[in-house]
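Mind looking over this structure? Questions follow.
Every protein chain of the complex appears in place save one, which is left out.
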Amino acid sequence: MTNELIALLVPGLLLFSAIFILLYGLSTSYTKEKGYYMTLVTLLVTFILAVSTISEKHSIEVLPDIFNSMLVYDTFSATFISLFLFGGFLTLAIAKSFIDKTSYFTHESFVLLLFSLFGMVILSMANELVTAFVALEIASMSVYVLVGLNRHSLKASEAFFKYLLLGSFAASFYLLGMMLIYAQAKTTNLDGIAEYILHTELHSQLLIVAGSMLIMITIMFKIASVPFGAWVIDVYEGASLPITAYMAGVFKIAVFAFALRIFLSDYISFEAIYDPLIIGGAVVTMIGGSLLAVIQNSVKKMLAASSVVHSGYLLIALASIEVSNQNAANAIIFYLFAYFISALGAFGVLSYISKGGDVLITFSDLDGLAKDKPLIAASLTIFMLSLAGFPSTIGFIGKFYIFTSAIEAGNTLLALFGALTAFVSIYYYFKVVVHLYFKESVHLSVDYGYKVSLAFIVISAFIVLWGGVGTSLLFDIPGINELNKLTEHSIESLGL
Amino acid sequence: MLQEYMILSIILFCIGVVGLISRRNIIVIYMSIELLLNAVNLSLVAISADLADTSGQVISLIIIAIAASEAALFMSLFVVLFRNKSSLDADLFDMLGSKK
Amino acid sequence: MSDSLLLNILLLSPLLSATLIFLLNISIAGVKQYIYTFLALMGSGISALLALYISYFSYAENQVLGSHLFTWLSIENFIVEVALKADALSSFMILFIAPVSFLIHVYATGYMNKDKSYGRFFAYFNLFIFFMFLLVLADNPIIMFIGWEGVGLTSYALVGFYFEDIKNTYAGNKAFIVNRVGDFGFLSALMLLFIEVGSGGLSFDAILSNIGQIEPSMLSLIAFLLFVGAMGKSAQIPLFVWLPDAMAGPTPVSALIHAATMVTAGVYMVARFAPLYNLTLDVSLFIAYIGAFSALFAAIVATRQFDIKKILAYSTISQLGFMFMALGVGAYSTALFHMFTHSFFKALLFMGAGAIIVAFHHKQDIRELRGIRESIPALFVMMFIATLTISAIPPLSAFFSKDAIMSALYASGHIELFIIALVASLLTVFYMFRLIFVVFYSKVKQAGASNSRSMIYPMAVLTILSIFAGLLNVPEIFGGNLNISNWLNILDKQFFISHSDEIILMSVNTLLIIGVIFYTYKRYAYSDTIEKESEHSLVANKFYIDEIYSAVIVKPLYALSVIFDKNISHHLIDNTIHRLALYYEKLGVVFSYSENGNVRYYALYMLFGVVSGFTYLYILLRAAL
Partner (left out) sequence: MSTLSILIFLPIATALFLFFIRINIQIVKVLYMVVTSIILYVALKLYIDFDPNAPMQFVEYKVWIREYGINYFVGVDGVSLGIVMMNAILMPLIAIALYKQRDKHGYWIHLLFVQGGIMGAVLSLDLMLFYLFWEIMLLPIFFMIGLFGYGRKNFITMKFNMYTILGSLVMLIAILYIAVQYKEQFGVYSFSLFELKNITLSSTQSILVFSGFMLAFAIKIPIFPFHTWLTETYRSAPTGAVIVMSALMAKLGTYAIWRFLFTLFSDTSHEVAPYFIALGLFGLIFFGISAMYQTHLKKMFALSSASHLSLIVVGFFIYDVYGLVGSSYLMVAHALSSAALFLMVGMLFERTKTHYIDSLGGIAKVAPRFALFFAFFALSIVGVPLTAGFVAEVLIILGAFNYNIYIGFITATTILIAMLFMFKVISKVLFGEPNEVTKDFQDLRMHELFALVPLALLVLAMGIFPNYFIKNIEPTAQFYILEKEAPKNDK
C-alpha cells in the first residue's frame, strides 16, 4: 500500500466506523460490548496500518490537488498517529473493567473517542494553520464532551463547563494569532510562512512574531502549562478515569505533534525571541506543578498536577531546540512516548481498581494493595518509578534525553532545575509506593474483574521497563536504540 | 481603511475578554466568546479585502462553522448546568479545584 | 635446632597453648581442669626454658639470635617484616619475663583453683605472654607496637575478668582507654620516624643508625611522643590513673601484668630507643622529672591507702618512677636492672597479697586483715623479705639496683631529682612497713585457710630471687663488675662518682631507711593508729585526680556528644531540612489557593499570561528595532 493511501485510509476508517457506530447505536441489536469491540478493532486496524509506515523515512503531501498541500504524511505524522492509535487502543483496553462498572459509556462515547482520534490524526498531518485549528477543535470538542460524559455527576458537568469555556477562550487566541500571521504572510500554510520568514527582515515579521506567540499560548493551554493550565486539576478530577488517562496520555501528544511541527518549521527562526519565554514558562510550570502535586490527597489529582510538571520538562526540551541541533526534538518525541505509556498505565491502574463513578482514589485507598494484588501493585510501582524518572524505566531515558539536550543547548541550569523538580516528584510518586506496600491492607480480596485489562496494564509495565533497559543485544525486540532511530527519522522527515 | 477595521476588531476582542472575565452569567460569558470569534472574523474579512485574497473570507466562514458547533456544546452545557444548580452563575461552580 | 626456630617456639608456644585452651573452653563444656593446667604450664614452661637458654646464649656468647617469619606489610618503602631478634636487651627482658611468667602461672593454678572460668583465664594469660614476647622480641617498632597493644588488650580482658561485677569491667575499660592515649603518642611517633628515616628500613638497627639525619626539633617531638606511649603503659603521671583501678583483676594478673611485665614495657621501650634519647636531652630531662613526680606522688598516695593491692599498685607506679628517673638521666642499664629486681620482689609482694586474700576470704582492706601472722608464718616471712627488699636494705637485690639509681641521680648533677628520689624512697619504706606492721603486728588475731603448695612454691623461688638477684650486677665498689650492664652494653651516660661519696650516700641512705622502719614500727605495730587515719583526706582520695579527669575530660566529652548529636545534627541540620520540606508543602498550600475552582479566575490567569507575554515581546522588540 502506498503511504498516501494509508494516509487517507487511517482517518477515513476512523471516521467511517465513528459514523457507523453512531448509527448502529440506535439499533436495538446494539450492545455496549459490540460498540466497544468495534472501536477496539478499528483502532487496532488503523494502528497496524499506521505503524507499517514508520519504519522508514518518507514525506508526501496527501492529495495536494484536493487538499491544497494542507496535509502532509511523513514519518513524523506516522509516528504520532501510531502513538495516538496505540494510546487510544490501550486506554480502551485497560478501561474495559471501568466501562463495565459504569453506565454512562454509551455508544456516543465510542463515537466521540473515534472522532477525537480522527481530529488528532488530521492535526498531526496538518501543514496549515486553519486545518490544524479545525482538527484541533474536532479533537477538543470530542474531548470536552467526553469529560462531561457522566452528565448526572455535578463534578463532570463542572469539568465540562470549565474545559469548554477556557478551551474556547484559548481557541480565540489561536484565531487571533492566525489572523495576524495571515495579515502579514498572506498565507496560512506552514511552508509558505517559513518561506516568508526566510525572505524578510524582522521589522516586517512583527505580526508573525505576535501571532506565533498567541498560537503558542494555545498550545501551552492545551498542555496545561502554568499560568494557562489552571483548568487541568479540575478537569482531570471531574472527568472519569479512562477519559483522564486519555487526555493526559494521548491528547497531550497530539498537541505536541502540532507544536513540534510548527516550532520546527516556523518558530525556529524566532528561537532567540521565544527561548526566554519558554524557559520562563518551563520554570513556573515545573514549580507550580510540583507545588500542587505535593499537597494532593487524591492520587488522581496528584497525577493531574504532576502532568503539569511533565509539561514543564517538555518545555525545557522545546526551549532547547536549536537550528543546528535537533536532539531536543528527538528528546521530546521520546519523552512523549515515555510519559504517554507511563501515565496511561498509571491512570489505567486507577481506573482498574476504582469502583466506578466519580469517587476519588485517595492515597489511603491504595493501602496494602500489594498484599492482595501484587501484580497490580508492581505495575503501578513501575509506572510511578517511570514518572519519577527512576533509572531502568523509560521515564528515565526520556528525562535523560531532555536534560542532555538542555545541557547541549547551554541550558544547564534549567536542566538542574528540572532535576530538582524531579527530586520533589520522588516524594509524591513514592508516596504511592509507600501506600501500596507499607501500609496495612484495607482490601478484602476484591475481584476487579476483566483480566484483559490487567493483562494490558502488565504489558504497559513491561514496555516501560523495556524502554528503560531494552537493547537488542539480549532479545530481538526493538529497544531504546530503535525508538531513538524512530524519533530521529520522524524529525528528519520534516525536511529540515 | 484596514486600520480602522483592525482597531474595531481589537476593541471587540478586548470587550470579549473583559466580558468573559467579569461577567458571572454563563450565557453572557458565552456571548463574550462569540464576540472574540467574530472580532477575529471581522478583521479576517477586512484583511482579505485589503489583500485581495479570498482565503481570508474562507477562513472566516470556517470559523463561523466552528462557532456554531461550539454554540451547540454551550447550549447543552447550559442545560446540564442549570439542571444541577438551577442557576447559571459561573461562580457557583467551584466544587473542583485544589484549594485547601 | 636452628636458632631462629628456638625464638619462634619461644614466641609461639604460649600462643599455641592459648589457642588450644581457648578452643577447648569455647567448644566443649566441662573440660577437666588439669588439662588446662597442663596446657597452660606447657606453654609458659617451654618458653621459660627457652628464654633462659637464649639469654644465657646471649650473655655468654654475646650472640644475637634472629628469626624472620613473614612479611607483614610491604607498600613502597613501608616494609614491615614480622621478624624477631634476641639481642642483649631483648634477651635480658625475656630472662626475667619468661621465668616470672611461668612462676605466676604455677601460682595461678593454685589461685584460680576450682574457678569456673579457669580455662578462659589461662587462655588470656598465655595470650598475654605471647604478646609480651612479641613486644620485647620484635625487630621493628611496628611489630613491637602490635605486641604493645596486644598486652594492653589482654590486660583489659584480665582486669575485667570477673565481669559479673560491672565495676571490674569499667576498670578494664579505663586501663585500655588510658593506655590507648599513650598508644596514640607511640603510633604517631612511629609514623614520624618512618617518614623521617623509614626508607632505610624499619628495623630498630636501621632506624637508630639513621636518626642522626632527623632535625633536632622533630627528633625531640618523636622522643616525646614515644615517651607518651611509655607513660601510658608504665603508668606515669599523668596517665597513671588506670593502674590502681586495674587491681580489680585477679591477683595473679596484678602480679604478672601490673607489676612484673607489662608495666615495664615503657622502660624497655625508652631503653630500646636509648640512642635517640641520648640525642634529645631536653626530653630525657622531662622523662626524669615525670619519673620523679610519679615516684613521689605515688609514694605519698600510697601512705594513706587501705586496700592491700592498691598500696602495691601505687608502689609500682612509684618504683617505675624511679626507673624513669634513671632513664631520664641516661642511666639506662641501671633502670633496666631495677626493673629486673623489681619484677621479682613486686611479683612476690603481689603473690603474697593474693595468698593472703585467698586465705582470708577475699578481704583486701588492711584494717580487716590484722593479726594474721600466726596462721600464715611462711607467707609472713616471704612478705617481710620482700618488704625489706623494696626498702633497699643491703644486701638484698633492690639495694644494688636502687642504690645505683640514687648514685646516678646524685652524680648527674640534678640534685633536686636526687632529693625527690630520696624522699620517695623513704616514703616507700614507710608505706610498705605500714602495711607489714598493720597486717602482721597486731594485738588482734585471726585465723585463715592455708594456701596450696602451688601458690607457696613459686613465691619461695621468687623470694630467693629477690634476695640474690642483685648479685648479678654488683658494682665495682663491692668488688663486682656490673655483669648485666656490660652485657646490655647500652650507651649509658658515664657518671663519675668517687667511691667515698658513694659509700657515704649508701650509708646515709641505709641509716635513714632503718630510721623510718623504726618510726613506722612505733606508729603502727600493735597500735590502732591505722583506724584513726581518715579515708577522706586529700591524700587518701589520691588528690582527687580521678575526679579532676572526670570533670575535665569525660564530662565535657559527654556534653559535647549531646551538643553534637542533639543540637547540631538534630536541631540544626535535620530540622532545617525538615523545615525546608515543610515550607515547600506550605507553599504548595498557599499556591493551591489560586486553584480556587472559579473558572473566571482561571481565565484571568490566562489573560495575565498573555499580557506578560506581550509585554515581554514589546520590550524586546522595541529594543531590537
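Think of it as A, B and C in the order they're written, each chain with its own count starting at 1.
As a convention for this text, a contact is a pair of C-beta atoms (placed from the backbone, for glycine too) under 8 Å apart; a residue touches a chain by one contact, two chains touch by 3 or more.
Given the structure is predicted, the values throughout are model-derived calculations rather than measurements.
For the omitted chain, the shown partners it touches in the full complex are A, C. Among C:A60, C:I577 or C:A623, only C:I577 touches the chain left out of the display. Checked against the full complex, the candidates C:G160, C:G266, C:G291 or C:G597 give a single residue touching the omitted chain, namely C:G160.
Among C:E149, C:D403 or C:D492, the one in contact with the hidden chain is C:E149.
If you put the missing chain back, the residues of chain C touching it would be 26, 70-76, 78, 142, 145-146, 149-150, 153, 160, 163-166, 168-170, 173, 176-177, 180-181, 183-184, 187-188, 191-192, 194-195, 557-558, 560-562, 564-565, 568-570, 573-574, 577. For chain A, the residues in touch with the chain missing from this view are 378, 385, 390-392, 397, 400, 403-404, 407-408, 412, 415-416, 419-420, 422-423, 426-427, 430-431, 433-434, 437-439, 469, 471, 473, 480-481, 484-485, 488.
Keep in mind that, in the parts below, only the chains that are shown with their structure count from here on.
With each centre defined as the average position of its C-alpha atoms, the distance from chain A to chain B rounds to 27 Å. Between chain B and chain C, the centres computed from C-alpha atoms are 97 Å apart. Residue positions 589, 592, 595, 597, 599, 603 of chain C each touch two or more of the other chains.
Among the residues of chain B, those in touch with two or more other chains are 20, 29, 93, 95-98, 100.
Partner chain C is touched in their complex by these residues of chain B: 17, 20-22, 24, 29, 90-91, 93-100. Those residues of chain A that touch chain C in the complex are listed here as 161-162, 165-166, 169-170, 173, 202-203, 206, 209-210, 213-214, 217, 220-221, 227-228, 230-231, 233-234, 273, 276-277, 288, 291-295, 424. Against chain B, in their complex, chain A makes its touches with residues 130, 133-134, 137, 141, 144-145, 148, 151, 154-155, 157-162, 164-165, 168-169, 171-172, 175-176, 178-179, 182-183, 186-188, 233-235, 237-238, 292, 295-296, 301, 305.
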